[in-house]
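Only one protein chain is missing from this complex, and each of the others stays in its spot.
Naming follows writing order (A, B, C, D and E), and every chain is counted from residue 1.
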Amino acid sequence: MWLYDKKLEFPVNIRRKDLKMAKYIISQLGGPEGELAAALRYLHQRYTMPTDEGKALLTDIGTEELAHVEMIATMVYQLTRGATPEELKTADLATYYTDHGDGVYPVNASGVPLTAAYFSVTGDPIADLTEDLAAEQKARTVYEHLMTLTDDPDILAPLSFLRQREVIHYHRFLEYLNKIQSMKDQFKRAYLFFI
Amino acid sequence: MWLYDKKLEFPVNIRRKDLKMAKYIISQLGGPEGELAAALRYLHQRYTMPTDEGKALLTDIGTEELAHVEMIATMVYQLTRGATPEELKTADLATYYTDHGDGVYPVNASGVPLTAAYFSVTGDPIADLTEDLAAEQKARTVYEHLMTLTDDPDILAPLSFLRQREVIHYHRFLEYLNKIQSMKDQFKRAYLFFI
Amino acid sequence: MWLYDKKLEFPVNIRRKDLKMAKYIISQLGGPEGELAAALRYLHQRYTMPTDEGKALLTDIGTEELAHVEMIATMVYQLTRGATPEELKTADLATYYTDHGDGVYPVNASGVPLTAAYFSVTGDPIADLTEDLAAEQKARTVYEHLMTLTDDPDILAPLSFLRQREVIHYHRFLEYLNKIQSMKDQFKRAYLFFI
Amino acid sequence: MWLYDKKLEFPVNIRRKDLKMAKYIISQLGGPEGELAAALRYLHQRYTMPTDEGKALLTDIGTEELAHVEMIATMVYQLTRGATPEELKTADLATYYTDHGDGVYPVNASGVPLTAAYFSVTGDPIADLTEDLAAEQKARTVYEHLMTLTDDPDILAPLSFLRQREVIHYHRFLEYLNKIQSMKDQFKRAYLFFI
Amino acid sequence: MWLYDKKLEFPVNIRRKDLKMAKYIISQLGGPEGELAAALRYLHQRYTMPTDEGKALLTDIGTEELAHVEMIATMVYQLTRGATPEELKTADLATYYTDHGDGVYPVNASGVPLTAAYFSVTGDPIADLTEDLAAEQKARTVYEHLMTLTDDPDILAPLSFLRQREVIHYHRFLEYLNKIQSMKDQFKRAYLFFI
Partner (left out) sequence: MWLYDKKLEFPVNIRRKDLKMAKYIISQLGGPEGELAAALRYLHQRYTMPTDEGKALLTDIGTEELAHVEMIATMVYQLTRGATPEELKTADLATYYTDHGDGVYPVNASGVPLTAAYFSVTGDPIADLTEDLAAEQKARTVYEHLMTLTDDPDILAPLSFLRQREVIHYHRFLEYLNKIQSMKDQFKRAYLFFI
């Protein structure tokens, strides 16, 4: 179970409203490479990791991704706070406003709701960890796209932090994947065919 | 952000494998009235609650629903542990096994992956809280359906606990909804039209 | 079965083309809180209402929601009639036009097609009616969002009428829900656990 | 708008519970070639039919398809009435029961919820009517599949009636399509390119 | 199996960047009436065509539709090559860019990913071929919509070629459908009920 600690992992204090950036950044909430899909991926995959270290690793990173979900949601909320209907129409965000008002709802940048089809759980630790490497690389890429779309340092600081965390997660997953590949004889019964 | 505490909110110790029950119970993981949809609903809706008490209420219940996700995932995992391919075919669970092995993946009982279309965030606290009342009632109903499908006390105990928590959440949401309806004059600017 | 009566429940006569408003209003056709999802919700839920009065109530409101579907479709059609390609591109409606021309197709404001995942049928009348209360509150909210996006009285009049109908439906559902909650002993067999 | 007439278009009186047939027949409610998708297809396409006769034709057939939705829902309800949990598990219908109890919810035979992606509205009457021909042929095919899965005359009679209605609708759509193809010079402005 | 021949079926050489047109044209890649849905429809339906000629026809047209997928993907790629972030934001294509950068991904014009729900395989050749007629008519319509949205001859030439191919496919499907309808006595066993 989880305990809530009322603070963000990294501070989010955006002073300038930017409806267009809200629209793009929301993809890291509800999009295919977003933080919520990542959290759900790891927190479900952990059950079939072959060692306690693996279960702990996925629990740990999955829990951190929940904190990233909260950071992104806070960014979206701050970026849109107090927008007028006219501003929403100009920024083409009135489509989102129609259904969600100033609420925070997990869609991608085009407005498509999150689906679990974005991630896989196969029960095979090699396959799942390789998917996790890909997830981190893809999330990194989306952060890089977002960072080319703004010059606002209040936005860039948390995006940069989050991007850096993906790189660190990538290396942690890679290290564990290498470790279990070298131990594969021990898991032969469960995972017959290692590449 | 969240801190992980390595224990379940309520103990899950299922001694007897039951693949059919796993197939039904998984709906409370990835189904329309399941715990994951509930957690995501509350943790996203909290941003537009009109008082700190409301934000705290939704954070608190949302966080508890994450713990319920973990309980259900544990139940599914324990109910299927060590199943042979022949058993999976007989219980018609080999469809799930094909894609997910013995992993835990959020689908409903028919195998449809979770979608955020199962819940709403409207930015209006009255509407969102009424949806929360419905969510708790619907989750209660699904637990009652599940409880008619088994006699195993190891399964019934956590299901009964989870059902009871939904009832308690319902009353907590109702109490807060009544409170903000009586304060609605204070929120007039943001929420023009109260029913 | 239904008989078609060739008139609208409330007149729709929009004189001024407004492509942006068409794009937002279409969410009440094919969006999560829209009239079509509402009609389908009630017309399916009615089979398991515990009394004839309940079945009649859901049939009646479900049938009226079909009339609202028709009003919204007419609004969308009138708001876009005769638009030129250049106007469509400027209003960012050429995305819709590409696939649907000047046809009327049930999507939300972001262009996501209607899915039955937007509503639930649980077979439990308490749960289903609580969902119906939520549906009416959420639809009311979306109408209020839409009404902030325009000053055109030709658009505001039917929106205001439709919003008001949601409020009336809400109270009719609430009245019936209160009635069956007080009768719950009679339904004990079918619905074991009342909150 | 529509008026509800409290009778079915064709009588449905199924005396023998048959959970497996309920599971298959529900596809004509919520499946890709089902009655609900058909009703929604025609009732939305009607706005861009080029003549009053065409608008009336699609309204008329769309309204009849709503009556077919009601017949199929009634069949599903009668086929499952009074099933015990054990019977539901044996017939592999407890997956559906978990989420929907004895309620009627629009899914296909595999449990996938209805989506508007099953039908198209293009704004071009030639394209839309050709899709309507296909819809009727596909619905006919599914009725034929269903009729090979049972010998119960109580089930076969309404299925046979519904299949026959699809054939009649096919011919009505074909007749109108031929008529507007011969008039295509009159519509040149709107529909530049006829095949 | 297929062999790749490194050339396009028809040349695509677009000299002028046009982000808005890319956004619309991508619907013929991943949209409901697009080339990819068409290719998948025919290449799956071919297995149940009643004669070798039919199987060959669907294989042939299905293979050509794959070549059209490649043409559309090339158009999208050329139309967006070298766009700056500022240009992407102005053309409202930064939503797509956020998730996909300058990659080519199958969505419709509103950004909804391709789903197999866009096409049907019923196993009945009459039904499947009627759906194929509809598919060609609907694809033709979308090409006509696209051709009204641009004056650029570099874009119009391939669109016009692709539209023309749909017309030819329509006539090839119609010819074969007429042929098998006249032979229907031979297929009586498999297809009991011809309209």
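Please note the rule applied: contacts are C-beta pairs under 8 Å (C-beta built on N, C-alpha and C of every residue); 3 or more make two chains touch, one makes a residue touch a chain.
Quick caveat, the model's predicted, so the values are computed rather than measured.
Looking at the complete complex, one finds that the omitted chain is in touch with A, B, D, E. Of the options D:111, D:125 or D:158, the residue whose C-beta touches the omitted chain is D:111. Contact with the chain not shown here comes from a single listed residue; of E:70, E:87 or E:154, that residue is E:70.
Considering the full assembly, A:123 is the residue among A:30, A:54, A:103 or A:123 that touches the omitted chain. By the touch criterion stated above, the residues of subunit E touching the omitted chain are 1-9, 30, 36, 40, 43-45, 47-48, 59-60, 63, 66-67, 69-70, 73-74, 77, 99-107, 113-117, 120-124, 128. Interface residues of subunit D with the unshown chain, by the touch rule above, are 20, 23-24, 27, 31-33, 92, 108-112, 141-142, 145-146, 148-149. Subunit A meets the missing chain through residues 32-33, 115, 117-118, 120, 122-124, 126-127, 130-131, 133-134, 137-138, 140-142, 144, 163, 167, 170, 192-193, 195.
FYI, only the chains that are shown with their structure count from here on.
The set of chains in contact with subunit B as well as subunit C comprises A, D. Each of B-D and D-E has its own count of C-beta contacts, and the greater count is at D-E. Fitting subunit A to subunit C on Cα positions gives a rotation angle of 120°, stated in steps of 5. Spacing of subunit A relative to subunit D, judged by their CA centroids, is 41 angstrom.
Mean C-alpha positions place subunit A and subunit B at a centre distance of 21 Å.
Counting only residues that touch two or more partner chains, subunit C has 32-33, 92, 99, 101, 107, 110-113, 115, 117, 120, 122-124, 141-142. Viewed as a contact network, the protein chains fit none of the simple shapes, being neither a path, a ring, a star nor fully connected.
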